[in-house]
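Below is one structure, written out as structure tokens; the observations come after it.
Missing here is one protein chain; the remaining ones are kept as they sit in the complex.
And then subunit A:
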Amino acid sequence: MGKVVLVTGVARQLGGRFVRRIQREPEVERVVAVDAVPPEHHLGGADFIQADIRQPGIARVLAETGADTIVHLDVTGTPLGSGSRTSLKETNVIGTMQLLGACQKSPSVQRLVVKSSTNVYGSAPRDPAVFTETTPPKSLPSGGFAKDTVEVEGYVRGFARRRPDVAVCVLRFANILGPTAETPLASYFALPVLPTVFGYDPRLQFVHEDDVIEVLRIGSHEPRRGTLNSGTFNIAGDGVLLLSQCSRRLGRPTVPLLLPAVTWAGSLVRTLGMTDFSPEQIRLLTHGRVVATGQMRETLGFQPKYTTAETFADFARSQGPGLLPPQALAGAVDRIADLPLAGGGHLPTQSAN
């Protein structure tokens, strides 16, 4: 008998991609895709059930389909379409509570995979440079998506305690980027000019969409020999990019602003509803965040295909050229190099000795 996989949050690109991917697995018999709104993309023949996970009706869906593997992807930072922050928070927190309540009553559930985020660590200057899964955050996120994820993880831990027979896998993803990713950071990088915080150059880590799909697939199966896929794992590509590097590779100029001005501008932009530039986003772009991925490699047995830099390069390709394309700058420097000696004479002073 094959597995029945129930996936939430399929109206988003990531959920849709995962549903299409998981159907190709030989041991999967049926995929049940759940979301409150019908998806705009096709689901590759999965059974779509329109159900709001904030409502108790999700328990009936679970009982009727007899799902044994639940992949909870409906924990997101950006509202879908015109949704507000309040409804997003409800979906994140109340939706998780309802879903976990339904799982607890369902005897068929054997495996639960939850999409979380490295946002749970917060970002503060007093934090260690690299977070491991066990690092306690120095400053708990005070609101926004980060607080949602902290609460979601709290409920998931409670569920894992009450149903020790269910394998629970919490995946803390770094900033997800890729050609189709719809994350707050992706919309930030799409701005023509990047506002940054003056005097701070945060370290950022990215994970590619393809790797996200792959690690979700690993999480929703029986663990391979020698690995363990229940527990909490940081998922991020290798290496680190500084925000200044990102802007240069993207070819977008930066506007350094003083921290109070950024906070003020952020709240203004949020009020106008232009972008979801939330306080925790500003904190991330101030202090940065890097997580250790040793557990992901050794315990979960997952090797990401893309490093942080490759993920960003793939994302940058999908974006239009910026105002200062790196190729143009490189070409300009090369032209200076081709000039007779006198032209480039003053340049090496800033670097050579």
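Everything that follows uses one rule, which is that a contact is a pair of C-beta atoms (placed from the backbone, for glycine too) under 8 Å apart; a residue touches a chain by one contact, two chains touch by 3 or more; residues count from 1.
Basically, contacts and distances are computed from a predicted model.
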Can you work out the missing subunit's protein name as recorded in UniProt? Choose among "Membrane protein YedE/YeeE", "Glycerol acyltransferase", "Menaquinol:cytochrome c reductase cytochrome b subunit" or "ABC transporter ATP-binding protein". "Glycerol acyltransferase"
Given that one chain is not shown, which residue among A:Arg30, A:Arg85, A:His221 or A:Arg249 touches it? A:Arg249
Contact with the hidden chain, among A:Ile49, A:Val130 or A:Leu191, goes to A:Val130
For review purposes, identify every residue of subunit A that touches the missing chain, sorted by number. 125-130, 132, 135, 197-201, 203, 239-242, 244-249, 259, 287-288, 290, 292, 326-327, 329-330, 333-334, 336-337, 341, 344-345, 347-353
